[in-house]
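All protein chains but one are shown in place.
Here is subunit A:
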Amino acid sequence: MTSSTLTAPVPQVAGRARDAEPGRRRRRRHDRWMAVAFAAPLLAYLVLFYAVPLIQNLSMSVHGYDRNTFVNGGAPFVGLDVYRDVIGQDRFLRVLRQTAIFTLASIAVQYVVGLALAVFFQRSFRLSAVLRGLFLVPWLLPVIVSGTTWQWMMNADTGVLNAALGLVGVDPVWWLSADNALMSVIIANVWLGIPFNLVILYSGLQNISPDLSEAAALDGANAWQRFWRITMPLLRPVSLITLLLGLVYTLKVVDIIWIMTLGTGTSQTLATWSYGMAFGKGTSAVIQYSEASAVGSILIVIALAFGLLYIAAQRRQED
């Protein structure tokens, strides 16, 4: 490849000198083919490893797969029956509500804490760069590591959280019980998401010119007024993008929930429900690939709806 293409453009350069117009057109066509050739691996990759699995997922959701037909083939086409069945279940609305609570509570708290930290770090101080770097740790750590650690800290009998609560005279909390599971996975997920919010919002704050704020200070505005009347409005595009991106990422979270609670009780979301039906630990007798794919497809539609909002918001910011 290297040696054969190495000499290719040389006659073209000569050709352009002799006869400019056709040479330039040929040159442009050559450039276009070159561009396609350079993008070809990516295009093939997107078709093979994105489009095909997604189509496969869609196909599974309109066929009646079970363990047998999954292995041996011959699953009958059932149209939208699986979707009807999934949506008709009592738990569908409950899972939908839990997904909404998990997502909205996570991104709201992450955003508020991330913003507070970003403001705290806005002006540099001794060690500020090092400390800001350390705040990235939860985000970079494998989720299985943080998930198992949180699970251990939230152990009802021997966990350190209940020990700390005991010191201040609060009764132990059954963190991972069915009722409290949603709150517990939200706490862990907030912890995971704070670094991302901090970094994005910090860089957003850095891009705001301090002039306006300083002018307002000269006019007698206090720090609180300057933050709400000047910084926040200027930060609005970045905030919107941070929240929408957080929303899309949080909707599809499986790992932290599954690792902490296996999606039991109130911590079941659309993503863990789908995951559990196909890959649940120890429940292989009732594998439901078609149902899992149907829930997955519903999840995609919701994620893409907010994803398009995000893209629109970002386009508007760039213009």
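Some notes on this structure:
What we mean here is this: a residue touches a chain if its C-beta (ideal position, glycine included) is under 8 Å from a C-beta of that chain, and two chains touch if they have at least 3 such contacts; residues count from 1.
The rule we apply is simple: contacts and distances are computed from a predicted model.
The chain absent from the displayed complex carries the UniProt protein name "Putative sugar ABC transporter, permease component", chosen from "Formate dehydrogenase", "Sporulation protein YqfC", "Putative sugar ABC transporter, permease component" or "Molybdopterin oxidoreductase family protein". Within the set A:82, A:117 or A:181, the residue that contacts the chain not displayed is A:117. Along subunit A, the points of touch with the absent chain fall at residues 1-2, 5-10, 13, 28, 31-32, 34-36, 38-39, 41-42, 45-46, 49-50, 52-57, 60, 70-71, 117, 120-121, 123, 125-128, 131, 133-146, 148-153, 157-160, 163, 191, 194, 196, 199-200, 203-204, 207, 238, 241-242, 245, 248, 251-252, 254-255, 258-259, 262, 271, 274-275, 278-279, 281-282, 289, 292-293, 296-297, 299-300, 303-304, 307, 311, 318.
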